[in-house]
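The complex appears here minus one protein chain, its other protein chains still in place.
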Amino acid sequence: MSVVNQPQRSGERAPDDSGRATAEFEPRITAFVCNWCTYTGADLAGTSRLHMASNVRIIRLPCTGRIDHVFIVKAFERGADGVIVSGCHPADCHYTAGNYHARRRFGVFRELLSFLGVDPERLTFSWVSASEGGKWADVVNETIERVRRMGPFDSYHGLAGAATPADDPFARFEMPAGATGGTAAAPADGHDAASQAPSGTGDAS
Amino acid sequence: MSERALLLTHDGLATLVEELAAAGTPAVAPAWAGDAGRAAGASAAARETEYRTVSGAAELAFGERLPRLSLKQFFLPPTEVLFSWRRVGGGVELIPPPTDFAAQVVLGARPCDAAALPIVDKVMNWDYADELWNARRAATTVFSLACGVEDDSCFCSAVFLEPAAARGSDGRLTPVDGGYLVETFSDKGEAFVAAHRESFTDLPAGAGGEVLAVQAESFRATARERVAGNLAVDHGRLRDWLDHHFDDPFWAGLGPRCNGCGVCASVCPTCHCFDIVDEPESVGRGVRRRNWDTCQTCVFTLHASGHNPRQDQNARFRQRVEHKFLVYPLKFGDVLCTGCGRCSRACPTGQDLAEILADIDARAAIDAGAGAVGDEGAADEAAS
Amino acid sequence: MSATPTAQGGAQALPRTGTIYQPDLVVVEAIVDETPDTRTYRLRFTDEAKAASFAFRAGQFGEYSVFGAGESTFCIASPPTRTGYLECTVKAAGKVTGSLRQVDVGDVLGFRGPYGNVFPLEEWEGRNLLFIAGGIGLAPVRCVIWNVLDLRDRYGEVTIVYGARSVADLVYKRELEDWAARADVRLIVTVDPGGETPDWSGEVGYVTPVVEKAAPSPDNAVAVLCGPPIVVKLTLPVLERLGFADDAIFTTLENRMKCGVGKCGRCNIGSVYVCKDGPVFTAAQIKALPQEF
Partner (left out) sequence: MSELQDTARRLLDEGLVQVVIGWEEGPRGARPVFVTSAADCERLIFDARCVHNLATFLNPRRSQITALGKAAVVVKGCDAKAVAGLLREAQLERAGIVLIGVRCGGVAGEPATLAPPALSAETVSARCWGCDVREPESVDMLVGEAQPEPPVTADLDERVAALDALSPAERFAFWTKELSRCTQCYACRQACPLCCCERCIVEKTEPQWIETSPHPRGNFAWHLTRAQHLAGRCVGCGECERACPVGIPLGLINRKLQQVVYELYGYTVSEDPAVPAPIGAYATDDTQDFIE
């Protein structure tokens, strides 16, 4: 995998996302793209100096057929607010049928994610060919705007526990509310906290 | 410990639970797992209970089905942080987890779950003291609820316990008319009662109190008698048999049915094996956790080279039985089992530990040239 | 119930050194490429007081951390006679050992230990010593060998039989040369058939038959054997045929471990825990165990 288009953010991102206010929220987007079409298309968008927001980290893979659903899960785990998966148009796959296989898998996975409550609006699937720099710019800009409106995906990022106070922002000790039985460490019983959502999950869309 | 037993009326219990909730002291108790269980005429499957922190008496499921998971999760959580780390400059900084746990109380623990705590204490303090386990133990006061025996899979009396065993409990509640007779067995239990004295009432003086005491003893005696019929084994010869029959074809008869899922270990109050994993949280920082693990999975003993000392489920199932009834006894004295029967009830394929123990005991008896102990009928029935 | 009654909760907060599962920090001082997939790491405690107080004995092991990848169990491969550092020799095979390949001199790792029992080196004084090792199994044996050679006059004859799959797979090549050059050490190095190079001057054959051919005398002798489980299993009967008593044969076992301190329940062989009752066992002890290692 290689990374291009390192975005220039205004200011260093704080290690703790919890302070991200929606007003100044810059979504973090991870894009998994195929090497042959979309990556080249993204490159074209860059060299054509098309206007594009800089929130996207591109991860290049040989083919959309190589893009496993766990990549998307990992992106959300590690702080992505949205994910783009993009590759060659149907019939254009460098490996003949990788994108067809991917289309089926993501058709299912998108529904699965949605059923488990991950709003599919956080995901963009697109076909962007090597010559479609403009389309790539549109895909990126539209995704960013959509995800910006949805707000940070803190409900997923926080699944493994709330960050401890600001003086120790990296340490995560507590089981989150609603975890199995709760640990004795939990300061208060949070058993039913999850059921008090939806408003509490921060994923209102 | 206590000079005189007290009474905890149903109202007193409700007050106590609310008081603890108001004070922010977690009160862990068997509670309905879902709303469905509480409903009149709920199906057996819906009447699931679990230990959890409760805030009101309506949640309590005292004297109902055995909670799905044992009490161990409150002392050895399914996952917990051992430390967190981050890169600082060229070095690494480690941050230990907090161990100053707030006081909590368990109300209505099954005696078989409470008894597991001192059993696992021995492992957790074998030359090296496990601070996290010990700190949670120190912070927790355990009141058990004398058990009326769940069903035929219970066999606490076959593993040195009984349905009202005091082991591992700081105090005990026994059901009587109007509430529970309360006894305390430790300073911690005593201190808890003293701190919440207004929720407890004195036993009526004279005959009224004696009636309740007799009721409590009768409750315990009935349960004792009932569970004693489920299983009886001679642990000495059982251990000898295990020690000398590592390669016995007996094990190949047990492995095929086993799914290798380790549900038995998840639900077991004494299974304490764990995995240690690193989880990156971001670039340059992460946590090390320990997670429940089980000897029933193929990767448990798998070497990085690909060599696996326990190649199949026959070997892995044997390990579970041997750990409980041979390895632990040789190291620490008693057995790594409290007879709660959860493994048998939870097993998706019907593997039954009481049956297996009866079977081994019968074989051991033949080896030893003696008859089976206790109720032969029960052992034979279970072994059939 | 040993716990003290408390109304306000449990134990005190931990000191910065943390729980028994929290390692001490060590810095990588040197890395030696032993084979294409095996490296030796020389480590020093970052805490001076810890470095000064750290002591161990031959045979013990440690839990080594690569932060972010996890922890893995290796013997301490350097001898206790050389203080101020400790060494481990690691073959890249899994997640942690693979991550160690990415480590550079100056990087910080974690170490917990020493754990486990020891070779009874004091009891061996005055006796002849036979060391047999296969592959990376030379690491724990190397610790004993240097310990003995550093106290050379306390021991009798020293014979070392070492085998690896191929010449490229031999570890500690410089030290093998040192030992070969010493008059007070008899060194036999062998590689598996097909693993020799054109200029290979050592033996060709598996360790087990080479030991049998070398026929070391069992008189007043102790054998130390370490290698993959298969080498241990095959060589034990050979030593027996050569006349070594079961309690004069020592080996170390390395089962999969996580905690190293007898808690995680992973390393037992029958009723012994390799981490607490081992890793050093005599052949007599091993014979009494189920052959589940």
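We just call them A, B and C in the order they show up, numbering each chain from 1.
One rule holds in what follows: contacts are C-beta pairs under 8 Å (C-beta built on N, C-alpha and C of every residue); 3 or more make two chains touch, one makes a residue touch a chain.
Quick caveat: nothing in here was measured; it's all calculated off a predicted structure.
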Among the chains presented, those that the missing one touches: A, B, C
Touch with the omitted chain, as defined above, among B:Ala21, B:Ala102, B:Ala195 or B:Ala252: B:Ala252
Candidate in contact with the missing chain, chosen from B:Thr79, B:Gln104 or B:Ser157: B:Thr79
Touch residues of subunit B, complete complex, unshown partner: 33-34, 43-45, 48, 50, 68-69, 78-79, 152-153, 252, 255-257, 259-263, 265-267, 275, 277, 279, 289, 291-292, 294, 297, 299, 311-314, 344-346, 348-352, 354-355, 381-382
Where the missing chain touches subunit C, by residue: 94-95, 98
Subunit A, residues in touch with the chain not shown (by the definition above): 68-70, 73-74, 77, 90-91, 97, 100-101, 103-120, 124-127, 139, 142, 155-156, 159-161, 175-176, 178-180, 192, 194-201, 203-205
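Going forward, only the chains that are shown with their structure count from here on.
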Identity of the most central chain, Cα criterion: B
Two chains joined by the most C-beta pairs in contact, as defined above: B-C
Inter-chain centre distance, subunit A versus subunit C - centres from mean C-alpha coordinates, in Å: 46
Rounded Å distance, subunit A centre to subunit B centre (Cα mean): 42
For subunit A, residues that touch 2 or more chains besides their own: 184
Junction residues of subunit C, two or more chains touched: 10
Footprint of subunit B on subunit C - complex, ascending: 1, 3-23, 25, 46, 65, 67-72, 93-94, 97, 106, 108, 110, 228-229, 255-256, 258-259, 261-266, 268-271, 276, 290, 292-293
Residues of subunit B that touch subunit C when the two form their complex: 82-83, 85, 87, 90-92, 94, 96-103, 118, 123-124, 126-132, 134-140, 170, 185-188, 190-191, 195, 243, 246-247, 272-278, 280, 286, 288, 290, 293, 295, 300-305, 307, 309-310, 315, 319, 322-323, 326-327, 330-331
